[in-house]
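Below, a portion of the complex is reproduced, with chain positions unchanged.
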Amino acid sequence: MGGLWQMPKPFTTQRLIRFSHCDPAGIVFFVNFFEMISGIVEDWFREAVHQPFQEMHLGRRVGFPIVSTGCEFFRPCHLGDTLVLELAIARLGRASIEFDIRGRVGGDEKFRARHKVAMVSLDTFKSMPIPDDMRARMLAYVGAEGR
Amino acid sequence: MGGLWQMPKPFTTQRLIRFSHCDPAGIVFFVNFFEMISGIVEDWFREAVHQPFQEMHLGRRVGFPIVSTGCEFFRPCHLGDTLVLELAIARLGRASIEFDIRGRVGGDEKFRARHKVAMVSLDTFKSMPIPDDMRARMLAYVGAEGR
Amino acid sequence: MGGLWQMPKPFTTQRLIRFSHCDPAGIVFFVNFFEMISGIVEDWFREAVHQPFQEMHLGRRVGFPIVSTGCEFFRPCHLGDTLVLELAIARLGRASIEFDIRGRVGGDEKFRARHKVAMVSLDTFKSMPIPDDMRARMLAYVGAEGR
């Protein structure tokens, strides 16, 4: 990735590109990249913030609906590729998180996304500030300009 | 369809085969046929049984989880095909429905499925007999041997 | 929509929100909106530009891969909603199209997307200018500021 990535420590997962991800052109159908973006956010909440969705939804009664998402696609991904997904926080707000999520195969960058979610109460559906215990774990993923 | 179909009156819908349904071989990925099977069952509950899922789930507090499903695939379906879906009831039980669902493009049969659902209370998750008002509307789709 | 929409004539389709579109919160999972965005682009090529994908891919040997896409989500969509999708062209380039795609239920705007595609040869994967016959049909969907 060279100088592309300035974050202290991106959260990283891998996805093997399967037959079911690919379209008649033999490359990943772009919609499936959003499913993978959704997946790495879910994995990060579970592993880095220690908030599995099922516990957060049922226990704390909060959720993180999507506010906006955007993605640039640089090069196609193919069946059999191992896609490395990297997540960092571009901006951590009082009640919202804007993720910077990238996908690459080896050193070849495939896409780069901005993906913003906001915390809401599942009882009132109103915006809620992110609690301090969760925020403390999130800080490790925030770039210098995003705090 | 000629003599293929002995039901009094199958419930019929159409689906245009889109890019997103197709796999790297350029044909419908089999998993998407199950999404279409799910869709025609949902359409039939709404239009033929007068039970849209949202009303049935929230109002009556009942649902129809899948017990089993099976499908034979005869010929591939292609991008741009208009797939005609036909639903009849092979067996209407006290608390269960076994559907006979077929897909064709023109006279060319593509798949044939058996798809069984059972009615449960969404409060207790126990099996419940299908109410008479719903059963009355279902009878029009039951073949001679299935009552 | 009131004054929201300044395009001469958006291309319009409808999608019934099904069970399979919805997530455990009972609302449309955001990834499925991208599948619908992909779907209206495909419908527009077929019906408005007279270029069904299967003919364009096999006959002309050109395709329109996604360059970038972005979407703001305003309000959730629910099972049973009839989502009206509207497509216009925000900018028609020499070899690219930037769509403005919106989803609403009645007068309630649900999402607004920018979705950019670029024409490539399927033989060389190089960018190609949009042919005049296709461009002529596209012009009817371009807003005043986008030509």
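For this structure, a couple of remarks:
Going in written order, the chains are labelled A, B and C, and every chain counts its residues from 1.
Going forward, contacts are C-beta pairs under 8 Å (C-beta built on N, C-alpha and C of every residue); 3 or more make two chains touch, one makes a residue touch a chain.
On a predicted model such as this, the values are computed, not experimentally measured, just so you know.
Number of identical chains making up the complete complex in this structure, 3 of which are shown: 4.
By our rule, only the chains that are shown with their structure count from here on.
Seen from the C-alpha centroid of chain B, the farthest chain centroid is that of A.
Residues touching across the chain B and chain C pair largely coincide in numbering: over half of the numbers involved belong to both copies. Rounded to whole angstrom, the centroid-to-centroid distance between chain A and chain B, based on C-alpha atoms, equals 36 Å.
Mean C-alpha position of chain A lies 24 Å from that of chain C. As a whole-number value, the distance joining the C-alpha centres of chain B and chain C reads 30 Å. For chain A, the set of residues that touch two or more other chains comprises 24-25, 29, 31.
Residue ranges on chain B touching chain C, taken from their complex, read 18-20, 35, 38-39, 42, 52-55, 78-80. Of all residues in chain B, those touching chain A in their complex are 19-20, 22-26, 29, 31, 79.
Residues 24-25, 29-31, 34-35, 38, 57, 63, 65-73, 76, 114, 122 of chain C touch chain A in their complex.
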